[in-house]
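Removed from the display is one protein chain of the complex; every other protein chain stays in position.
We call the chains A, B and C, going by the order they appear; numbering starts again at 1 in every chain.
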Amino acid sequence: MTLTVTDLSVARGGIPVLEGLSFSLASGKALILRGPNGIGKTTLLRTVAGLQPPLRGQVEGAEDQIAYAAHSDGLKPTLTVAENLTFWASVFGRNGIEQALDGFDLQTLRDRQAGALSAGQKRRLGLSRMLVTGRPVWIMDEPTVSLDTASVAMFANAVRAHLGQGGSALIATHIDLGLEAEVLDVGPYKAKPPEIDDFDGDFL
Amino acid sequence: MSIWEYANPKKFLATTEKVMPALWAGSAVLITVGLVWGFFFTPDDYRQGSTVKIIFLHVPSALMAINAWFMMLVTSLVWVIRRHHVSALAARAAAPVGVVMTVIALITGAIWGQPMWGTWWAWDPRLTSFLVLFLFYLGYIALWEAIDNPDTAADLTSILCLVGSVFAVLSRYAVNFWNQGLHQGASLSLDKKENVADAFSNPLYVCMAGFVLLFIALVFYRTGTEIRARRIKALMARERLEA
Amino acid sequence: MIALLLRDLKLALRAGGGFGLGLAFFLIVTVMVPFSVGPQSELLARIAPGVLWLGALLACLLSLDRLLALDWEDGSLDLLATAPLPLESTVTIKALAHWITTGLPLVMAAPVLGVLLNLPAAGFQWLVISLLLGTPALSVIGTFGAALTVGLKRGGLLMSLLVMPLYVPTLIFGSEVARRGAEGMAVQTPLLLLAGISAASIALLPFASAAVLRVNLR
């Protein structure tokens, strides 16, 4: 199960931000994306996840294989931790949330309403959602925001275990997770603005 | 050489620039001739007296109110299928013209209805349908204005236009069913017996041609404006990105 | 799919879910009508079917802006879009949940409010039948409007502007059934047309709603 990206260009709000990106992500591997704020990492991840169409190029092996985690966790404050996870598990056609609760140390919180969790606990719950999806390719956008050191280690362990089972992960992050992972700096792929004189459908 | 070449914004601007003066002049001449002919040189109707002269404004504006929506439907489809930006922008440019035409048709209808039917407004099927059409135009324009990202706005308004067209036709049948109405039948149709007298129909044709030309001129000009506005937006976004 | 429906119903019933607000709005609007038009029972009896239909329509409209906006804000829609469930099913389920939590209670409350407005005895059955047939259309059309405006900061007012014209045929045929029923006239034609509009909306509009939602998620 390999995720292959060829000659990908992505646009934000109609303006190209990154172009000519190619990489592949084999099972058992992780790829860390780096680059300054605003360069288009989130746009790239959303394009790979299939939430927005690419400007050019192809993404192969992503459809129905990916689990996506972004800045917001998709949690309902009036549902309990267990109810939230059970819901996402059944949306992805699976059951069994115990492993996810164990992996992110959420057993003691399982009957607490998600609205009553701290920011870090919410994040852990959001990340544990990746485990219940059963999808092989994890696509994560700044997963460690508001996590403390212990929780970051917990997260790194979860990713390592996932890779050990033949999964893969594409992560945009600034901190060192201590993973054996390739690093891709997207800075050099910043889109070059086209000539100013001649404009066409892109209006540039 | 295919028609799609004009979907390039620059080519569109260059071409319309050339035909604009002819369009403005043509529409001005036709509307002036039609209205002067209609206003000064037609007899009074034996039943409606001089109010029949309102027909030279009422019928062409009503015609354009519907045709403008139809044009928006076609250009929206072109955008959805072929993704030519000029097409989406032309739909956006036509909407306010359609609104003004609808308002003219409604106002002249109300002013005409007052002496003829004894009321400014009646919930007659035709009047009601035009009011509903007016609401559809308002919603369409409001959606364009509300969305910042131009491509998203073009997609959403196109789908609204497609869905709205179906519901507009449904509403037309619904109001027909709901009230049989006071309004006379079509003023011009292939069935000769139904038609208005020849004395009125010739200046009416001139006015209708004039309104069509005026509509084309306005839509071309406004589409050009929308293209430039879109380019301004793109250039500003690009500056922000480079900074 | 069942999981999504159950979650939406659960969320509506929990604290702050807004269940019953539409119903309360329907009640209050109906109660306000005699204050504005006067208490004469013949007048109320004549306008009752139309007032009840309009009240139900407004109550539906009022609850629409939470339909997708909450899931949009907390990121659930992004995640649902990457889930195995097609977006077409997602919006259909959302509309169904909206109907169960808003439309169905309105249908059940309508006869009680009919008593308040002095609705003729013959009208009750047709009022309930017309609402039962018409409110699903209100829910799916409303879901389309909610999908159009989901990304906007103050989408509520704009959504009303967009959805109201789309409600016109349903309102006309629905209240026509209720009115004719109350006056003891034949209801077959508007009833069939109402059923047709509902069936076609339920069958086709989810595709438009899903397309619009995909555009908004980009």
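What we mean here is this: a residue touches a chain if its C-beta (ideal position, glycine included) is under 8 Å from a C-beta of that chain, and two chains touch if they have at least 3 such contacts.
Keep this in mind: contacts and distances are computed from a predicted model.
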Determine which name in "Sarcosine oxidase subunit beta", "ABC transporter permease", "NADH-quinone oxidoreductase subunit M" or "Heme exporter protein D" the UniProt entry assigns to the undisplayed chain of the complex. "Heme exporter protein D"
Of B:Val33, B:Val100, B:Leu138 or B:Val212, the one touching the omitted chain in the full complex: B:Val100
Given B:Thr75, B:Thr108, B:Thr128 or B:Asn149, the one touching the chain that is not displayed: B:Thr108
Contact residues on subunit B toward the hidden chain run 35, 39-40, 44, 49-51, 53-54, 57-58, 61, 96-97, 100, 103-104, 107-108, 111-112, 114-115, 214, 218, 221-222, 224-225, 228-229, 231-232, 235-236, 238-239, 242
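The working rule: only the chains that are shown with their structure count from here on.
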Chain located farthest away, centre of subunit C as origin (C-alpha): A
A-B compared against A-C, more contacting pairs: A-C
When the C-alpha atoms of subunit B and subunit C are each averaged to a single point, how far apart are the two points in Å? 32
Report the inter-centroid distance (CA atoms only) between subunit A and subunit C in whole Å. 37
Could you list the positions in subunit A whose residues touch two or more of the other chains? none
Seen from subunit C, its contact residues with subunit A in the complex are 2-4, 7, 10-11, 14-17, 71, 73-76, 78-85, 217-218
Taking the complex as given, what residues does subunit A use to touch subunit C? 46, 49-53, 64, 66-68, 70-76, 78-79, 83, 86-88, 90-93, 129
As the complex stands, subunit B meets subunit C at residues 132, 135-136, 138-139, 142-143, 146-147, 152, 155-156, 159-160, 162-164, 167-168, 170-171, 173-175, 177-178
